[in-house]
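Note that this complex is displayed minus one protein chain, with the remaining chains in position.
Lettered A and B in written order, each chain numbered from 1.
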Amino acid sequence: MTQDVLITAEDIGKHFPLPQGVVSRLSGRPAPAVHALNGVSFQLRRGETLGVVGESGCGKSTLARCLVRLHECDEGRILFEDQDISALSGTARRAFNRRVQMIFQDPFGSLNPRMKVRSILSEALSVHKMRPAADIPARIAELLDLVRLNPDAADRYPHEFSGGQRQRIGIARALAVEPEVLVADELVSALDVSVQAQVVNLLLDLQDKLHLTVVFVAHDLRLVRHISHRVAVMYLGKVVEIGPTEDLFSAPRHPYTKALLDAAPELDPTRRSRTVAARGELPSPINLPQGCLFHTRCPHALDRCRTERPALTPRSPDHEAACHLTEFGNPETTT
Amino acid sequence: MTDLAPPSERPRRLALPRPLILGGTILLLSIAVATFPTVFAPYEPDAFDYNALLQGPSMAHPMGTDNFGRDVLSRVIHAYTIDMQIAIFATIFPFFFGTIIGALVGYAGGIAETLFGRVVDAVITFPFLVLVIAIVSVLGPGLVNMYIAIGVVGWVFYARITAAEIKVQKRLDYADAGRAMGYTHMRIIFRHLLPNAITPAVVYWMTDMALAILLGSSLGYLGLGAQPPAAEWGVQIADGKNFMATAWWISVFPGVAIVLTGLGFSLTGDGLAELLRTKR
Partner (left out) sequence: MSGPKTTEPVLDVRNLTATFGDGELTAVNDVSFTVGSGEVLGLVGESGSGKSVTLRSIIRLVPASGDVSGEVRWQGQNILAMRDAELRGVRGGQISMIFQEPMSALNPVLPVFTQIEENLKAHTDLDGNGRRARARELMDMVGIPDAARRLKEFPHQFSGGMRQRVMIAIALASNPRLLLADEPTTALDVTIQDQILKLILDLRDELSMSVVLVTHDLGVVAATCDRMAVMYAGRIVETGTVSEVFAQPNHAYTRGLLGSVPHAGTERSRLLSIDGTPPPLDRIPPGCAFNPRCEFATDACRATVPPLQDLSPGRSVACFNRDSVVAAGSPV
């Protein structure tokens, strides 16, 4: 595989300390913290869509925010074209911000309610000096057309649009600065089903047209499967499995991925199961389990899983999983 | 294929909120009177008429005369000039600096916010009036010193309101969207967050102007604000206090003017709150 790597995450960690009283602060114990990311590593290749999937509290949104530097990592580093992004400042930082753009989940919160669409877009264009002032109106019309909104949308306020239309405005704002990477955090999860499909189609079209690299963060497995070339499955702030979409969905190599796939309701009423896919609940991200993070819910857990945390290791071409049961889900060995 | 679904077609509302119309009318009239008092006043405000001392309301003197024979109506009208000035100058600087400081503190959070919290605690420990009186006593009586005293204390309230609102706004995604765009902090604070966070401060400003008139009158009454023989409502009420039983009109009409102006500011504040409410 000779695809060039755009972003490399090396063992990144992010912890949010909890507020604590004076007494416990003086006691010298380590401050309690929410461990949102616990050693996440992966590579993002130019032109691909990498799906990041997991349940709430798995750290996928924190990861998205770290990728665009809305959060700084506490451990590890993120390389963008071999440059550590936390070291970027001044012009280099601004260039990075332009090239890696984020689209947000909340269609009602992510647009400034006091700015017309025209100002929202022209601000992005002028701050990053994308166009001379005289060309800005034409470019705005072009951007609106790109996301399939009527040109008269420019002179309206965000509250005059539906959720799906607002998400398109958010996409237009991101595209205004001609980025190479789009990080989409739960892009369509707040939208009605019929509208979700419109936005997903739009994203696929745009990716083809503009050769974008996309990180698609979502909790909806069906969407992630639909849109991604490769998928990373996260659990409690760690990537437990990463691989090509088809491979990962047809032969999951981590028990958690398998549980997630079994739990997601299929659109096929003839394939029903009455067995519960995964028992138990997510452990607290404040006191992480020892050993493998999933062992508390894993039906296959061994003694080793309770003490030793497994690392991502290769399973099949381009497909890695972090599980001591190296033969788990292997289609060639029918265990 | 473009999205033909029309954005919601609610007719654009041109109608102003009713409290704003009423309050705005009162305020505009007040400002007109304050700017051109001679047009409205039948007499000079400090023209003595020893033939008409302490006369009750009549055709010649609709609000009666005081103990020097001055026309109360004319004095009330001329007092608009000083009292509207007090309302504006005692509040505009606290509003301006308070919102800016509040926006910065609310956005920065952390140590800045903790320090600011201490300042707020220190200021609100003292009753506002007592603190202002203390400062005026040090600086000496007079209008300018009164503005300074109110300004030194008053900005804290604006800053507190704005900081709280900025803290709410900065958690919304549009603030993060600005950061992800690579916008500067100053642009995010003043172009994006502040316009969404300033409404409570503006509304408070209106109330504060009403309070400033009361405060100015109180200080005038205590002899620490506008100095006699200037026509100022507080001074007038103080002048009339010895004649309350026999010539109530000397004190009551300035009092009515205070209430009316205060009402104008409050209604305007309510109306503005409705007008500026963020549509989502």
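We take it that a residue touches a chain if its C-beta (ideal position, glycine included) is under 8 Å from a C-beta of that chain, and two chains touch if they have at least 3 such contacts.
Predicted model only: the values in this text are computed from it and were never measured.
One of A:Val117, A:Ile227 or A:Leu293 touches the chain omitted from the figure, and that residue is A:Ile227. Which of A:Ser110, A:Gln196 or A:Thr296 touches the hidden chain is settled by the complete complex: it is A:Gln196. Only one of A:His15, A:Arg98, A:Arg114 or A:His219 touches the chain withheld from this view, namely A:His219.
For the chain missing from the display, the contacting residue among A:Ala33, A:Ala95, A:Ala141 or A:Leu204 is A:Leu204, taking the whole complex into account.
Listed by residue number, the positions of subunit A touching the unshown chain are 55-56, 162-165, 192-198, 200-201, 204-205, 219, 221-223, 225-227, 229, 245-246, 249, 259-260, 262-270, 272, 274-279, 281-282.
Definition applied: only the chains that are shown with their structure count from here on.
Mean C-alpha positions place subunit A and subunit B at a centre distance of 50 Å. Remark: subunit B residues 1-5, 7-8, 10, 172-174, 176-183, 187, 191-192, 195-196, 278-280 touch subunit A in the complex.
Residues of subunit A that touch subunit B in their complex: 65, 68, 70, 93-94, 96-98, 101-102, 104-106, 108-115, 123-124, 127-128, 145, 148-150, 153, 156-157, 159-162, 165, 168, 170, 173, 177, 198.
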